[in-house]
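A single protein chain has been omitted from the complex, and every remaining protein chain is retained in its original position.
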Amino acid sequence: MFRPDVDSLVASIRDGARLAVPKTEAGVSMAATRSLIGRGAKDLHLVCVPTSGLQADLLIGAGCVGVIECAGVTMDEYGAAPAFVRAVSKGSIGLVDSTCPALYAGLQAAEKGLPFMPLRGLIGSDIVGRRDDMPVIDNPFAADDPIIAVKAIQPDVALFHAPLADREGNVWIGRQRMLMTMAHAARQTLVTVEDIHDRNLLDDERYGPATIPSLYISAITLAAKGAWPLGLPGRYGEDGGHLAEYCRRAATPEGFAEYLRRNLAIEPTAAE
Amino acid sequence: MFRPDVDSLVASIRDGARLAVPKTEAGVSMAATRSLIGRGAKDLHLVCVPTSGLQADLLIGAGCVGVIECAGVTMDEYGAAPAFVRAVSKGSIGLVDSTCPALYAGLQAAEKGLPFMPLRGLIGSDIVGRRDDMPVIDNPFAADDPIIAVKAIQPDVALFHAPLADREGNVWIGRQRMLMTMAHAARQTLVTVEDIHDRNLLDDERYGPATIPSLYISAITLAAKGAWPLGLPGRYGEDGGHLAEYCRRAATPEGFAEYLRRNLAIEPTAAE
Amino acid sequence: MDFSHEEHLIAILASLLKGVGHVAVGVASPIPGSASLLARALSEGSMRVSILGSRADQAWSDTGVEMFDCAAQGRIDAFFFGGGQIDGQANINLVGVGDYPHQRVRWAGSFGSAYLYFLVPRIILFRPEHTRRVMVPKVDFISAPGTSAPNVHRPGGPTALVTDLCLFSFDAGRRRFRLESIHPGHSVEEVRDNTGFDFDVAEPVTETPAPTPDALEAIRGPVAQSIAHTYPLFANRVFGIGEEVAP
Partner (left out) sequence: MDFSHEEHLIAILASLLKGVGHVAVGVASPIPGSASLLARALSEGSMRVSILGSRADQAWSDTGVEMFDCAAQGRIDAFFFGGGQIDGQANINLVGVGDYPHQRVRWAGSFGSAYLYFLVPRIILFRPEHTRRVMVPKVDFISAPGTSAPNVHRPGGPTALVTDLCLFSFDAGRRRFRLESIHPGHSVEEVRDNTGFDFDVAEPVTETPAPTPDALEAIRGPVAQSIAHTYPLFANRVFGIGEEVAP
């Protein structure tokens, strides 16, 4: 259950894996992301839950991503996600454009062992129109009431960063409940954590309700400040200076390579 | 938001309401149940989430229930639910026999504003066979893969007992997550609580994730020991002596009437 | 070594859990709960046990839908069900006897059976009372069907039935029970006389083995202590531990 370091955690993510990652504010394992880039991971099918930012942009720029399934990739106040935008224009990544509730619904279907979940809205959008896995079906309880069916999304791996784990392998996630859904839905769940809690989190009436039981957790490793330069709710904020600097540098492929060299001590080989 | 007492809370439950109540261990408002019986509530459509025990049995015996929709009514270790069993045999209540995950699925459909949720299992059972609101539909993503559609269950009122509320009207439920689903699904949510917490529960990183925001709460009243003689997780256990005594007395209609007189100071009029 | 009937049933059920990674136990199931704890004790810690209503032996953070979702995810390998009536095709009835809905005998209800019976690979039926009242030709209400048409998604289903008299296996392909072993002191004839449905008989039918000394030691030690948290009345009656709960 416990891995000695981030590299050995990330070794469980094979190239080509369908990898689910949470949105920027929810606990992104940037430590594991750097390790994936360092290893030169390839052809990941990134499922953003439901959006991403720096994490997706770095992985795309470093050439780790084959397909990105998401509702939005953005650096928020710092601007557009530069490597993502370039990769889309060049056609170097596959795109599965989605909408937030459809990504949640797909994961919830997998969580429930269902082949699909119905979802309101979407009819007539190009999100439905540009993919073949969102058919319109009939509401069986009303006449002439079309509704979208969202196919289950079962990730090979869910990967995120959380504030706490205990020695049994239970993981506390606070109010980032999408992490619970991701862990329920995925075949494997890999977690970096800020701290190890000495007592069983499930036994605590306040931690317990927001704790993912070890049943769903494949492996954990400690990674202090593991979300940096993103923030971790309740622990630390994002490093805005760093994010602004990233956006400025990554505006060109050369600048992106320079960022990898300088900040990750990584010599990009297969990057853009 | 805050009502002065249980009777004024319960005044929001009109006769004939579709009333959702949680299972015995999850925080049953017995205080409100006694008040409903005292008022002589009539023709309730009781939705048990997903089962019930003393609460349903008392309401049925006192003549408050028109229909019960549930996956099980039992006094657990203390035996069968006597008034429920009598009412079924006499045909004095309507029955919608269900199964636990179908009740959860129906509430989750309402929570998501969906007309239905698909559900595995059930095909070929008399649960499906004996009611007309669980059709078999086709999985749109596979050939010849029938699956049950569970119709959304939107209660008029969700009623339960919780450990804590704060002064903003947020309610902490611990790990009884079905209470969150009930509050999301129901038109109105009425809560009795053990205690009032001085600080905003949503602002606390440990209470927050298991707190129902006031957005979903219609009214709250304080009722110390409001689950008695049932237990409240983390606060107090059930009163086993009382429950055994109930089962013994309620074994006959006369004994049941006697129990109401003695223990609830209620003179049953329209009871069985 | 002497042992009680309950201790024997616990040991028999535990023997059916060999190789299981995660067994879950529903409400009102003290003997299956004890059997699961025993199987874990004998597995040297490799088995996960989740007992509904228990605080200590509880894999979940939510007391409601999570167990059902967990089963559908394929994370629960074994589960127990009883049955007010059980028929020869392993259909179970937890609802009542007579014409539905206004039945002359009414039980609690189907609970999660209509769902878990389809999804958990190893469902063990446990019903001590072995009479023609229980083991019927055809159940009066199908809470959960024993088998399904080939096109119905069904990774799970019944695999065994344990009673006071014997142990049956269930063959979903043949849609029939097979008598595997008879508990000491009983006979095939006695089983036949008390069973309202036809069944196959293993060749040879063995005698159900007695609990091993290791098993008995575990049952009376950690298993008894642990099950008492969830089932105090049962633990008091069978193991003589804990306080007696008021009459």
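Letters are used for the chains, namely A, B and C, taken in the order the chains are written, and counting of residues starts over at 1 for each.
Quick note on the criterion: contacts are C-beta pairs under 8 Å (C-beta built on N, C-alpha and C of every residue); 3 or more make two chains touch, one makes a residue touch a chain.
The shown structure was predicted, so the numbers you read here are calculated from the model rather than taken from an experiment.
Could you list, sorted by label, every displayed chain in contact with the chain left out?
The chain that is not shown touches these displayed chains: A, B.
One chain is left out of this view; which of B:L9, B:I212 or B:L243 touches it in the full complex?
B:I212
Taking the full complex into account, find the residue in A:A81, A:A110 or A:L230 that is in contact with the omitted chain.
A:A81
Of A:V21, A:V73, A:I137 or A:L164, which sits in contact with the chain we cannot see?
A:V73
Touching the absent chain in the whole complex: find that residue among A:S29, A:Q55 or A:S98.
A:S98
Write the list of chain A residues that the hidden chain touches.
Chain A touches the chain not shown through residues 25-26, 49-51, 70-74, 76-77, 80-81, 84-85, 88-91, 94-95, 97-102, 104, 108, 119-130, 144-147, 175-178, 181, 233, 240-241, 244-245.
State which residues belonging to chain B touch the missing partner chain.
Interface residues of chain B facing the absent chain: 110-114, 180, 184-185, 202-203, 208-216.
Definition applied: only the chains that are shown with their structure count from here on.
Classify the chain contact graph as line, ring, star, complete or other.
Topology of touching chains reads as complete, every chain touching all others.
Name the chain with the Cα centroid closest to the overall protein Cα centroid.
B
Counting only C-alpha atoms to place each centre, which chain is farthest from chain A?
C
When all chain pairs are ranked by how many C-beta pairs they have in contact, which pair ranks first?
Pair with the most C-beta pairs in contact: B-C.
Cα centroid separation between chain A and chain B, in whole Å?
Inter-chain centre distance comes to 37 Å.
So the centre of each chain is just the mean of its C-alpha atoms; given that, what is the distance between chain B and chain C in Å?
Here chain B and chain C have centroids separated by 28 Å.
For chain C, which residues are shared contacts with two or more other chains?
Chain C, residues with two or more chain partners: 61-62, 72, 119.
Residue numbers in chain B touching 2 or more other chains?
Within chain B, the residues that touch at least two other chains are 119-120, 145, 147, 175, 177, 233.
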